[in-house]
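One structure follows; several queries about it will come next.
All protein chains but one are shown in place.
Per-chain numbering from 1; labels A, B and C assigned in written order.
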Amino acid sequence: MAETTYLEAIRQALFEEMERDESVFILGEDIGAYGGAFKVTDGLLDRFGESRVIDTPISEAGFVGAAAGAAHMGMRPVVEMQFIDFISCAYDMLTNYVATSRYRAMLPCPIVVRGPSGGYVRGGPFHSQNPEAAFLHTPGLKIVYPATASDAKGLLKAAIRDDDPVLFFEHKYLYRRIKEDLPGGDHVVPIGKARVAREGKDLSIITYAATVWKALEAAEQLEKEDGLSVEILDLRSLLPMDDAAIVETVRKTNRVMVVHEDTRTGGVAGEVAARINEQAFEWLDAPILRVTAADVPLPYSPPLEDYVLPQTTDIVTVARKLAAY
Amino acid sequence: MAETTYLEAIRQALFEEMERDESVFILGEDIGAYGGAFKVTDGLLDRFGESRVIDTPISEAGFVGAAAGAAHMGMRPVVEMQFIDFISCAYDMLTNYVATSRYRAMLPCPIVVRGPSGGYVRGGPFHSQNPEAAFLHTPGLKIVYPATASDAKGLLKAAIRDDDPVLFFEHKYLYRRIKEDLPGGDHVVPIGKARVAREGKDLSIITYAATVWKALEAAEQLEKEDGLSVEILDLRSLLPMDDAAIVETVRKTNRVMVVHEDTRTGGVAGEVAARINEQAFEWLDAPILRVTAADVPLPYSPPLEDYVLPQTTDIVTVARKLAAY
Amino acid sequence: MARRAGPGAKGRGPGAVAGTRAAGDRSTPGVARGPRPSARLSRAQQLDLYYWMRLTRSLEERLVNLYRQTKVIGGLFRSLGQEADAVGSAFALERRDVLSPLIRNLGSMLVKGAKPVEIIRQYMAKGDSPTRGRELNIHYGDLDRGFIGQISHLGDMVPVMTGVTLSFKLRGEARVGLVYVGDGATSTGSFHEGLNFAAVQRCPLVVVVENNGYAYSTPLARQTAVTELKDKALAYGIPGVRADGNDVLAVFDVTKEAVDRARRGEGVTLIELMTYRRKGHAEHDNQSYVPAGEIERWEREDDPLDRYLRVLTAELEFDDAMIAAIDARVKDEIDAATDAAEASPMPEPTDALVGIYAEPALIEPLWYRAGVRSAVAAHERAAGWGTFHG
Partner (left out) sequence: MARRAGPGAKGRGPGAVAGTRAAGDRSTPGVARGPRPSARLSRAQQLDLYYWMRLTRSLEERLVNLYRQTKVIGGLFRSLGQEADAVGSAFALERRDVLSPLIRNLGSMLVKGAKPVEIIRQYMAKGDSPTRGRELNIHYGDLDRGFIGQISHLGDMVPVMTGVTLSFKLRGEARVGLVYVGDGATSTGSFHEGLNFAAVQRCPLVVVVENNGYAYSTPLARQTAVTELKDKALAYGIPGVRADGNDVLAVFDVTKEAVDRARRGEGVTLIELMTYRRKGHAEHDNQSYVPAGEIERWEREDDPLDRYLRVLTAELEFDDAMIAAIDARVKDEIDAATDAAEASPMPEPTDALVGIYAEPALIEPLWYRAGVRSAVAAHERAAGWGTFHG
């Protein structure tokens, strides 16, 4: 079978789910004739027509709210944010209306909000954001952020079938840079389960999205240069978070680093550190260390962006400290 | 001197700063003739007139943006959210425009956004929120959340004089329930410094806002019933966070509990746990434990609200576990 | 059938608007001409309108009593003087249609099938209230009966109802949605984004702007620089019409025409209903910001129940006994509802953890919460209990 990119995997998931279930429809800016800013929805208009592929006005709160209303009535809307940075415009709608709908009103709200996220692409402060931490704090939402083409496809299918609202973050750096043979058949990856991206025994790197690949690079180097055996846990789902998998890797290696591309303060790594503390404190032989972006808006110029974002060498440096602790 | 409530302390700070600096003006819904939903701005219209006390249309993004524009031009706007829950409508404006202004454009944006926050008042899911975690993740903002009348006054004065945007959360449960003699003179409390609310040596409770008072109650009880000496650190400033004070209390007691009223996952406690881990891991004799709200929207009915929010008894229970660890 | 506007007055005074009026030649109202829809109401329906308005008012009066007895938890919101606007508009919908009420649309909800006992339970935060004690006052919905509960964040229901009606359109269902917005809430970005999208998609949506003169304490002139809110329609390429919101038949007429238009696939209509909020924003608000005499004038000259009673008796020739029978029925129903609600239990504390996600439940109880029942029992009642200013 031909190898499939991360981007094409997402397109396939949309296509297959729209074929499978006619209540699935998609809406967002420029997703119809144009096929979306990154061409994720390319060809869907031709196949499914204007009533299931809806170009919206520039109004993120408006069309997220509309998706919620349609979802109440039994539809399965998938919303595209042109860049995930614009999800902030729908923050109120997502956190106050969508997330609370089932709890306060017993009204299911099965929508998916997806879009290109993340940096390493010279996008500057408003086309590079990682918004997961802003929503991690919102009970009622689910959050996934796949690192591989296979997970991108399988998790998006799971998200569309999920009876609750799911934020589906896609890393745009990975869109066309990674590919793999996808499993055949109806490939669905359950939300809420982490994935061991690499087995190891000396220390654990807990991460997700693009930095999974940085961690893999670092692990190779550490193996070669230091003889260190590094385990990498790809969280995939951030909400709910797979505590069991986290505890398992901590118990195995006793040394943990949490790596993410997002800024540090208030980021996901803090939550992971707290959970490890509560559930596996006795198994820690060293402090949990965070490798993250520095606490600034992501600057545009390559030397600046490179400096702010976590790099493979940073992971190597910190891993060595951790191993030597 | 007469005792001053938390609410009156805030009013005084506004009044004094508007007297001191004519570039200070306030805007928000119903803050003029009506004096604000909680009467925090009572009397300010009479004293300062319509051009410095501006009733706005219901448009949080609009008037936060307007505050930013005025701040660029040298004004010092103080925005009232009628309830802090509505700050979510200005999330984009605050995180993308206001917070990044100095960094990306070298354009100072000294605004204060303040409003009644928090639960324990039967306000239901949309009149009880604690939004600090949603913004903790945003470099460029400062966040304060006072627990005492004296800090409320002193920190608000500092916030108004600060050259950067400050979110100033006021706990509405405390508005009229606590009072104290305020220091005279130009009472300014520096942003970024925590406060030891009670000295102790057996364990530390790190907290802020209304739960400072729950922690104080618990500490009394623990002292009486268990002979435990509990130290309480009131963070006051969440961004920047006072790492030095946190490390100091950890070194002193070696046992830490983080308490906040906000929900757990993605909350401030995770960040505190991560910082302690990184900076004082060797000093920990027990896991850092979190006492927080359960991860649900805050329900309205008293038995439900009481169940979801952290109570004094919860702190006592966890403190005993921690002491016995 | 003859119908009168309220007694004449100028400016913000009562009866400034006589019947319905189109938005001027720039917008094509597309409102069908011919006999007014209300002319086709049966006599039973004519009485029903009175019943719903009376039930609304009396139920709120009962809630005031319960509030004074501190049995209502939190704020109490009134629609006194606005009953015609809520009842007349909801009455124009069919059973399968969906509406989204605001805090002053108790009447709309009752018409749509909400029960007084549910309302009282909500206000008393009871465990068998429609939201099981999670949400307050009339914030609840029931899709089977065709109403969706609002959240507090004003304007947000407009996009949501755009989506509800978009689904009708996509599935070819001849159903209509109606969403209420206050004069103040027209300033929100959500109102704008939702209405614009609905207009582009020609969703079968009716937007009712209830112009009651104030948003909390803020008068219209500080909310917007337009003088007639129906003109907001011009920014969306949809018809905007204005009607006397205190004339229940006029409200029914203008709404019915918009509903029919939506059902015919002709898209969104914005209706401005002129009314007046005679009570404060909530029960605690002393309305000090209202010019002297204004409230009294509206009460005296433009009460929607009084006006409709005059229509019923003087024009439609219902006799006093028929009216009295309705009043008695309303009282009985509210008494029974009060008794039932008072007897209802408060929620079980642990129910707070149920249902944030679909099954299986994902929220684990807090590990240290063994002794929570006693914690709850012992919890001191806050001094502000029952006086929360929402």
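Keep in mind that, in the parts below, a residue touches a chain if its C-beta (ideal position, glycine included) is under 8 Å from a C-beta of that chain, and two chains touch if they have at least 3 such contacts.
Since this is a predicted model, take the numbers as computed values, not measurements.
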item: Chain not shown, its touching partners among those shown; value: A, B, C
item: Absent-chain contact - pick from A:R122, A:K193 or A:K252; value: A:R122
item: Per the touch definition above, residue among B:P57, B:G118, B:P287 or B:P303 touching the missing chain; value: B:P57
item: Listed residues A:E16, A:D55, A:E180 or A:E278, member touching the removed chain; value: A:D55
item: Touching residues (missing chain, whole complex) on chain B; value: 25, 51-52, 54, 56-57, 59-75, 77, 92-93, 96-97, 100, 102-108, 139-140, 142, 162-164, 192, 240
item: Touch list for chain C against the chain that is not drawn; value: 24, 26, 187-193, 196-197, 199-200, 202, 221-227, 231-238, 267
item: For chain A, the residues touching the chain missing from this view; value: 29-30, 32-34, 37-38, 55, 57-59, 61-62, 82-83, 85-86, 88-89, 120-127, 173, 176-177, 291, 294-297, 299-308, 311-314, 317-318, 321
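Simple rule for what comes next: only the chains that are shown with their structure count from here on.
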item: Chain whose Cα centroid lies nearest the overall Cα centroid; value: B
item: Between chain C and chain A, distance of the C-alpha-averaged centres to the nearest whole Å; value: 41
item: Distance between chain centroids, defined by C-alpha means - chain B, chain C (Å); value: 35
item: Intercentroid distance (Cα basis), chain B paired with chain A, Å; value: 31
item: Numbers and ranges of chain C residues touching at least 2 other chains; value: 131, 134-135, 139, 151-153, 189-190, 356, 363
item: Two or more partner chains touched - positions in chain B; value: 85, 88-89, 125-126, 295-297, 299
